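Not every chain of the complex is shown here; the ones you see sit where they belong.
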Amino acid sequence: MAVLPVLGDGAAGAEARAVFDDIREKRQTDYVNNFWRVLAADPALLKAVWERLQVVMAPGALDPLTKELIYVAVSVANGCDYCIHSHTAAARAKGMTEAQHGELLAVIAMASQTNALATALQVPVDAAFDAGNSG
Amino acid sequence: MAVLPVLGDGAAGAEARAVFDDIREKRQTDYVNNFWRVLAADPALLKAVWERLQVVMAPGALDPLTKELIYVAVSVANGCDYCIHSHTAAARAKGMTEAQHGELLAVIAMASQTNALATALQVPVDAAFDAGNSG
């Protein structure tokens, strides 16, 4: 059940359809997933998010698969069901193997438990970790 | 301010000191950071966490740096101050460059905002993302 409707191409306005077309071209697929179709109710927000996403997820110092693994990790910690589904699928499309998925899950689980322990114990940060203040 | 004291080698019990020594040997450093020194109040928990951490973070289908980046990402999303410091430091020690750090931050920021949007809009998961039920 969505808070706003999933807009088909016919129901979306011209500005939103232009973004849908750009998604199709850049991703080389006819399929536009629901996130964009719901966000289409606010075409300016849709456009801003889609444009920023392309900049951030482009290959750079980190490769696209590593970026997707990080995306999944954040989405799990934030409990975003939709994003877990869509970015796990994206990671697979970018070559994530079953073994890599298993290790991703294991690291997420490990971090979740040591995060909880360090927080529960309020462990003071070691001076050795300080990056200093160069101002 | 910690919930439990940061135990120096003299204050820790024999079982905890044995873990400290193992940390020193495996990490090839004399430095044992505060997380382990606070957790040392419960030597069985200390040992279980340290042993599991080695299994999970060992090189495998994902390389050690990628695992650290995922660890940092989860720690940020969970708001664990200590873990952000310690695992950012660990990522640097494993070769994370400034450019990679910048891209890690950008992906975390991007995921955080689309997580919020997908949740705020309660976007229904596309059938295309379903992994099926092979039972």
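We call the chains A and B, going by the order they appear; numbering starts again at 1 in every chain.
By our rule, a residue touches a chain if its C-beta (ideal position, glycine included) is under 8 Å from a C-beta of that chain, and two chains touch if they have at least 3 such contacts.
Worth saying up front: this structure is predicted, and the values here are computed from it rather than measured.
Q: One sequence, 2 chains in place: how many copies belong to the entire complex?
A: If we count every copy in the full complex rather than just the 2 shown, we get 6.
Just so it is clear, only the chains that are shown with their structure count from here on.
Q: Any idea how many Å lie between the Cα centroids of chain A and chain B?
A: Chain centroid spacing, chain A to chain B, equals 19 Å.
Q: Within the complex, which stretch of chain B touches chain A?
A: So the residues of chain B in touch with chain A come to 1-4, 6, 31, 33-35, 38-39, 45, 49, 52-53, 56-57, 60-62, 66-67, 69-71, 73-83, 85-89, 97, 99-100, 102-104, 106-126, 128-129.
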